[in-house]
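Every protein chain but one is kept in place in this view of the complex.
Labels run A, B, C, D and E following the written order; every chain starts at residue 1.
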């Protein structure tokens, strides 16, 4: 499946922390560069996410902000 | 200023394409890893974004999805 | 590819209206039930979207609100 | 009240699963077509959501992605 | 209609700037406090928005970030 979201970046699952409804997932997408996602616990289980596993972060471009110092 | 958004990643502006209301901005956040943002043209101008300039992508963790192959 | 977004609904593209940066896409996901998406013009072109073509709407569950009368 | 969100689709509440802060709500919007929403537990209670009750899913069009096979 | 979005704040339309697909709308929600929205041009027209008119900004609580100095 090909999705309209402009950002799909391959990485490795570093940490998974399940809550009651949501689960926090941290992926390393480049050496020392991590992205944190909050997905439903249901999705985390369905995707069989596990530490060390390869996965993609997918982000719609309208959800990305830019900041400068 | 410190923000609750969990993801703030430093990068370099690679491309800026202004539309009528929105502007598309591409940043390289690691060698070969790019993130595309759609921000308002007004913001792109206020931040003085320019190709080659350093900037951060900022993404709220609830806006990040995970995919697996 | 399998994505964490809980909502992926098959439909048929009914209308495509390109703007300068964004494109408005209307899909019929059930008889008489339409969903409108704003995606980048770049994505609409990459996905080769065309009226009459089958496609999916994908929506993260945190982006869905509920209303009652 | 009339809202700018382009997508407001009538359905029936199929499942409600409360967490600590958020509640997961599943609506059937057409025969066999379900949409999952994550809303705050506070909102689920204020709206008096209950299984079998009619409700609308409301989705801003910028939050809808498109995928093709 | 009652919506799950936790934030619905009354204000006055101060500025409307239509683009090709999207329209930028600025509302004053308290003396000197403005909120900018990007909605589709189609919605802005359907809602008959006009400068000086009363309207509400509606924001899902998961879309609100917090920052501190």
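Definition applied: contacts are C-beta pairs under 8 Å (C-beta built on N, C-alpha and C of every residue); 3 or more make two chains touch, one makes a residue touch a chain.
Values in this document were obtained by computation on a predicted structure and should not be read as measured data.
Visitor: Using the whole complex, pick out the displayed chains that touch the missing one.
Guide: Checking the complete complex, the chain left out touches A, B, D, E.
Visitor: Out of B:16, B:30 or B:58, which touches the unshown chain?
Guide: Only one of B:16, B:30 or B:58 touches the chain omitted from view, namely B:58.
Visitor: Since one chain has been left out of the picture, which residues of subunit A touch it in the full complex?
Guide: Contact residues on subunit A toward the absent chain are 17, 19-24, 36, 38, 62-63, 65-69.
Visitor: Mind listing the subunit D residues that contact the chain we can't see here?
Guide: 1-5, 19-22, 40, 42, 60, 62
Visitor: When the complex is taken as a whole, what residues of subunit B touch the one chain not shown?
Guide: The missing chain touches subunit B at positions 1-6, 37-40, 42-44, 46-47, 56, 58, 61-62.
Quick note on the criterion: only the chains that are shown with their structure count from here on.
Visitor: Pick out the pair in A-C, D-E or B-E whose interface repeats that of B-C, meaning over half of the contact pairs match by residue number.
Guide: Repeat interface, by the over-half criterion: B-E.
Visitor: Mind checking the centre-to-centre distance between subunit A and subunit C? Centres are C-alpha means, answer in whole Å.
Guide: Once rounded, the distance between the two centres reads 22 Å.
Visitor: With centres defined as the mean C-alpha position, give me the subunit A-subunit B separation in Å.
Guide: Each chain reduced to its C-alpha mean, subunit A and subunit B end up 17 Å apart.
Visitor: Enumerate the residues of subunit C that touch no fewer than two other chains.
Guide: 1-6, 19-22, 24, 36-40, 42-44, 47, 56, 58, 60-63, 65-69
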